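Mind having a look at this structure? Questions to follow.
One protein chain omitted, others in place.
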Amino acid sequence: MSQRLRHLTTLEHLPRETIERLLDRAETMRDGCAHGTRKLDLLSGRTILNLFFEPSTRTRTSFELAARRLGADVINFDIGFSSTSKGEALFDTLHTLEAMHLDAIVVRHKVSGTPEELVRHAMSGVSVINAGDGNRAHPTQGLLDMLTIRQHRPDFSRLTVVICGDVKHSRVARSDVHALTALGAKEIRLCSPQALMPSADEFPQCVITDDFDAAIEGADAVIMLRLQKERMAVTDLPDEAAYFTRYGLDNRRLERASKGALVMHPGPINRGIEIASEVADGPQSRILEQVGNGVFVRMAVLAEVLGR
Amino acid sequence: MSQRLRHLTTLEHLPRETIERLLDRAETMRDGCAHGTRKLDLLSGRTILNLFFEPSTRTRTSFELAARRLGADVINFDIGFSSTSKGEALFDTLHTLEAMHLDAIVVRHKVSGTPEELVRHAMSGVSVINAGDGNRAHPTQGLLDMLTIRQHRPDFSRLTVVICGDVKHSRVARSDVHALTALGAKEIRLCSPQALMPSADEFPQCVITDDFDAAIEGADAVIMLRLQKERMAVTDLPDEAAYFTRYGLDNRRLERASKGALVMHPGPINRGIEIASEVADGPQSRILEQVGNGVFVRMAVLAEVLGR
Partner (left out) sequence: MSQRLRHLTTLEHLPRETIERLLDRAETMRDGCAHGTRKLDLLSGRTILNLFFEPSTRTRTSFELAARRLGADVINFDIGFSSTSKGEALFDTLHTLEAMHLDAIVVRHKVSGTPEELVRHAMSGVSVINAGDGNRAHPTQGLLDMLTIRQHRPDFSRLTVVICGDVKHSRVARSDVHALTALGAKEIRLCSPQALMPSADEFPQCVITDDFDAAIEGADAVIMLRLQKERMAVTDLPDEAAYFTRYGLDNRRLERASKGALVMHPGPINRGIEIASEVADGPQSRILEQVGNGVFVRMAVLAEVLGR
């Protein structure tokens, strides 16, 4: 059996069996919550701190719900988002929080690598869970995406996935690629405008293209990324309508995918920019299942890193 | 027995027996809390989300206390108050929250009708409780006002109530009128400057006047509304002192009411504008009893909509 995780900062280089154990555990949480037991007491008496240097109500709420459902206490440490919070000041904050005898810190920070730095500088037994760092990793999003796919397409070796949008700046895309690679997905296609395309060196295992119509052909899962409006400017596409024409997902384009292909999005969605309402609200959309799975995956991760 | 409520968006058209059941239940909560049991476990394992699009520390805290006293978990979802949060984006937020398996959403929004829209668009079993929408309804405030009145004047059929201030824009006034009507109050008088007077069509069952001295004559309960300072401009009264002279409640004016008349205010009060300190802090003031009753009423509403 693979070793229990003490931290979760990235899915990169995680062995397949670890990822599968976390997904199995998330299913157990789902069953536990479904069968009348609304609250498990696995983490009773434990304290989890949400340390968000970037605002994110959705992810923070999902972690808070996950921790509460396991009986843990949750503290929201609302750091001024404008403060630099870099270098030594960040580690002083870490050490102060550790000294208060917390069990886990859930951290989001715009600087890539911050969670690993916290792990390196941590002095006590505190566990660090990455809730998103820069462009680099969003491991619980990666896991919840895998859980959602597995519930519908359990055999990853036959799975073709396309991830479309601003791949270059997306931590979601990176964590998805890491997980899909570990789970042995058949083919991973990354699609974005030239200006938002990642380097091929970073993703040697993927097909990279700027042609969405070709990329979606026969795909079993279509993961659409949120377009940050400030990134639109660099795409060479004059406006949102033009972006949608080239890279938006509507029913017509979805027909090119395999029958019943899963439509996914990390949310919040921009309707009419990267995804049409007819698709977001359509029968193939798994977007809300992703949200629900997010709570179970975060329960699984908290139970993993804080388990005795 | 009237049907159990699944949501509480307004008191309008609620049958008398439903309102009375909620008030009875609030009394039970009060007794429970008074007799040593500081916490009831009726809603253990349930999760209630405060979704406030308008800031309101008092009402949010009252709901949070009510939920905690029933053993429920509470999540505060702090939506950016400046964001438009309208239309589809609002429903996407709703569906995201539903997907996280919440049991109830307590919502405040400046747009009238938002709670009903949430009910119409809700996809799962989530209950919606209105904590104030636009000018339209503030049903838990209406209920706590009725509870406060009933504790002192149990026979509504002999009750004359005057509501004074900016009736036109007041959701509190509307919910009070709905509840007083259902409970069979003898007479409801609405008093405000011409510019802040509601249309008579909306309140056919009420006496409407701009003469506070006449309106307060013989009243058993006097409900003063908070004057929003930006509304002062339209009143044709040159300043706060002039407003107070015409529409403020002081001891001299209170003497016109019936002996021991109840003085009420939804808070926070503007001393010297709509109410004199001698009255707000005087022996007939029920303002703090209203606050205390607010917690019990909210416990009753949560237990009603989430009860099994």
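Every chain is named by a letter (A and B) in the order it is written, and numbering of its residues begins at 1.
Criterion: a contact is a pair of C-beta atoms (placed from the backbone, for glycine too) under 8 Å apart; a residue touches a chain by one contact, two chains touch by 3 or more.
Just so you know, these numbers come straight off a predicted model, no measurement behind them.
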Could you tell which one of A:40, A:75 or A:237 touches the chain left off the display?
A:75
With the full complex in mind, choose from B:33, B:89, B:183 or B:207 the residue touching the hidden chain.
B:33
Omitted-chain contact residue, chosen from B:125, B:268 or B:282:
B:268
Had the left-out chain been drawn, it would touch chain B at residues 33, 37-39, 57-58, 61-62, 64-65, 68, 267-269, 271, 277, 288-289, 291-292, 294-295
Note that chain A touches the chain not displayed via residues 44-47, 49, 73, 75, 77-79, 88-89, 92-93, 95-102
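Following the convention adopted for this analysis, only the chains that are shown with their structure count from here on.
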Distance from the CA centroid of chain A to that of chain B, rounded to the nearest Å?
41
